[in-house]
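One chain of protein is taken out of this complex; the other chains stay put.
Right, subunit A next:
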Amino acid sequence: MDFLSFIFLITSLWMLQTRNVTKSVYLLILQSLSLSVLMIGIPMFSSGNDFNLFHSAIAAILTFFVKVVFLPFIILRVNKKLRSNDLVPMNMSQGLSLLIGIFLIGFSQVLNSSGFFSTSHLSSGYSFFAISSILIGCFYMLSHRALLCQIIGIIVMENGIFLYSVSLTNGMPLIFEFGTFFDLLVGVLVMGIMTNYIHGLFESTDTENLTELKG
């Protein structure tokens, strides 16, 4: 499990210095794949006799199909349709972006271990990886200026939140998990459609173009 958590974290960090959408999607697939194994592995090792195989297996299968298969497929398809092989414009250099990512991981460790919120229930062995991924996902959206990167950033954040949920609670109620996966799937589909429209009008997917509305 520790190795998978490490892969989970390294993939998000690696994304920060990648300027290619396709490469970022492959890293996302790797991260989601490790998440889907963690979704079943963490409850199995932490809950002992209370382990609910059915619940964890459904959550892991859903994660696999939605986050490893469908969402990357949608993003890669949109990217192919846009025929954009250019490097993603960034708000800072790749090195600085990576450095900030490492700083965010350190910050997550401080948050996780210091009892910052004066309650012991906020952290578990895996919550450090989850918090790091949430923060890195947020930062990825800020540092990369392409529309598709913002979608990827949201999925990285969601991956972090799902890892956090499984590390603290061994998984949320199934009906809720179904709902969140459905929302995420439709949400990414809608964002994909919008990326297409925006590219059609602006002839670019650089978020720098979206600054007309102010005040």
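The working rule: a residue touches a chain if its C-beta (ideal position, glycine included) is under 8 Å from a C-beta of that chain, and two chains touch if they have at least 3 such contacts; residues count from 1.
By definition in this document, contacts and distances are computed from a predicted model.
Peer 1: Just to verify: the chain that's not displayed, which of "Acetoin utilization protein AcuC", "CRP-like cAMP-binding protein", "NADH-quinone oxidoreductase subunit F" or "Hydrogenase-4 component F" does UniProt list as its protein name?
Peer 2: Answer from the UniProt record of the missing subunit chain: "Hydrogenase-4 component F".
Peer 1: Take the complete complex as the reference. Which residues in subunit A touch the chain that isn't displayed?
Peer 2: Subunit A touches the missing chain through residues 50, 117-119, 121-122, 134, 138, 141, 147, 150, 154, 157-158, 161, 164-165, 168-169, 172-173, 175-176, 179-180, 182-183, 186-187, 190-191, 193-194, 197-198, 201-202, 210-213, 215.
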